[in-house]
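One chain of protein is taken out of this complex; the other chains stay put.
So, chain A:
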Amino acid sequence: MHRRVLRYLAILIVTGFCATTAQALRPKDGRDTITEGHRIYDRACVWCHGTEGKGDGPSGWSIGRYAAPRPRDFTAESYKLRSTPSGELPTDQDLFRTITQGIPGFMPSYRSLNEQERWQVIAYLKSLNPAFEQEQPTPMVLPSPPLFPSGNGITNGRALYAKYECRTCHGDNGAGDGPESKAGHLRDAYNLPITATDLTDPSSFKNGATPHDLYRSIMTGLDGTPMPAYADQFAGQEEAAWDLVWYLQSLSGQPGR
């Protein structure tokens, strides 16, 4: 038990340190920052996302031609990877996280850019969509995993997996082979066929595979895909949501609760 507590404390300290450092290196928003971000974008992002940010770069054209996901259209499209409620824009921290971590199987990590450069790119990406000037994305309250999880976490989580019909898309055993996925019924915002995530393979999780990442994906959903947000269903039942997270982790043989 003590080891677990220490582990969480260490995660909190490291996360806090990283966030603080990243913020400290963040340049002021403004024309110069956007211009510099544009310059970096033309070097690092344009191949997939296109010269105007519409997701139609030379490589992106073929990536999203016949199956999802198509490279993001920064001018109008929704964002899948967010900490905000369904339908909302992502926060700057969400964009920073995605650029830093990449999207397994689809987008590389851009840790090769220093943090200031990543913030400059974010300023440029936001300038492509006027909605960022009109809306104030507010992150949901996404708590850290409980220090003392309930003893029946996986059992409860399995029941919730059935109750919330996760199996319909992700399959009985979480392999992404649910009836809707197998039948090819799942479509993204461009009506391109999309398959459900294989929950037994955490390395393929687009939104990250830590317990916190899973919790965030469940609560916010992945806009532009059939994956809905469950925040309203779990309102006031935070522990139940964590139980579902423990069950999802157990599908890939990760340590259970």
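Quick notes on this structure:
Just so it is clear, a residue touches a chain if its C-beta (ideal position, glycine included) is under 8 Å from a C-beta of that chain, and two chains touch if they have at least 3 such contacts; residues count from 1.
In this text, contacts and distances are computed from a predicted model.
For the chain of the complex excluded from view, the name given in UniProt is "Rhamnogalacturonan lyase domain-containing protein" [choices: "Monosaccharide ABC transporter membrane protein, CUT2 family", "Rhamnogalacturonan lyase domain-containing protein", "Putative monovalent cation/H+ antiporter subunit A" or "P-loop NTPase"]. Among A:D73, A:D94 or A:D198, only A:D73 touches the chain that is left out of the view. The residue from A:T155, A:T168, A:T210 or A:S252 that touches the chain not shown here is A:T168.
Listed by residue number, the positions of chain A touching the unshown chain are 73, 76-78, 85-87, 135, 163-165, 168, 179-180, 183, 185-187, 189-190, 221, 223-224, 226-233, 235.
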